[in-house]
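Before I ask anything, here is the structure I am working with.
Note that one protein chain of the assembly has been removed; the remaining protein chains are unaltered in position.
The block that comes next holds chain A.
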Amino acid sequence: MQASARHQRHRLATIVGLLPLIIFLALLLYVGLNAPNFLTVVNLKLVLTQSLTVVLSVIGLSAVVMAGGDDVVSGGIDLSIPATAVLCAGIVAVMTSAGQPVILAAGAALVASMLVGVVNAVLITRLRMAPLLATLAMFVAVVGITNVITERKRLNLNADSIAALRGDIVPGIPLGILLVAILSLLAWFFLHRSKWGLNLQAAGGSRDAAEISGIRVDRLVAQSYLLAAFMGFVTGFFMLARANGYSPGAQDNLMLEMVLATFLGAAFSPRRIVTVWGAILGAVLVAAISIGLKTIGVNVFWTDLIKGALIVIVVALSAISQRVQ
């Protein structure tokens, strides 16, 4: 009798736990029924292309959250990824417009991006600054430096190799989507299947327990910030490709979408933890919803309201399902 009650409770929890995903899919289905061209290959490609920069940043962010723990204020978080991305995009745009080869520009951008990662890692693991605070301050500083480099100007892209990210590699599959898919698989493997990734998750799950079992937590945490900075570097190129150049001000929206996607992703995962695949799914779904709402003619002023309501509903449902369990 008792066992069946518990069983029922467990089933209820599973259903409530799946609700976030169901709500999303229902919303997409609704959009698909109202706009016949929404569920087409062309549009699907558009959704994926639109989500590439967010997908790349959430890979970095989820690594940081996994290593630092998912408490947003005291755990791991890296808000500076979008700033690193615009820094990289700015450096590459300025150097290539000045006639420098792309390789050289990319090298300089890589050095600058990793420097951001190193500063983050030092502030957080050496000075024990709260990651939210450290990376938020770094966001402001890095965006400021980027504005000095680019003089807040729009710069057109002057490098075919970066524009090639938009083009098809084999007919029908754009190079950018393929590359991001490969990177996502690699990230999934390294963060969820390798020894390093498991240590990283152990460090984030319980810092003390990880330290007692001999995991060098600080080193892993520092590495996660370096990885995040590297993902910011990669994101920069996709930003350049998408906007066909550098346009100032891309960082704010990316920051919000990145955080939104990562924590929505946690609500999709069965144990309510941040995972790479959850975050990527979150990024793609958010892009799909944004484009979908546009296709059925929802006033663009309402999009933020719907996104905000979605965060609240999804996160609330995941809190409820945890309580039911």
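Simple rule for what comes next: contacts are C-beta pairs under 8 Å (C-beta built on N, C-alpha and C of every residue); 3 or more make two chains touch, one makes a residue touch a chain; residues count from 1.
What we mean here is this: contacts and distances are computed from a predicted model.
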item	value
Omitted chain (choose from "assimilatory sulfite reductase (ferredoxin)", "Electron transfer flavoprotein beta subunit/FixA family protein", "Hydantoinase B/oxoprolinase family protein" or "Ribose transport system permease protein") - UniProt protein name	"Ribose transport system permease protein"
Sole residue of A:L28, A:L136 or A:I215 that reaches the chain not shown, by the stated touch rule	A:L136
Which of A:V111, A:A209, A:I296 or A:A319 contacts the chain that the document leaves out	A:A319
Where the missing chain touches chain A, by residue	71-73, 119, 123, 127-130, 132-134, 136-145, 147-148, 151-152, 256, 259-260, 263, 299, 301-309, 311-312, 315-316, 319-320, 323
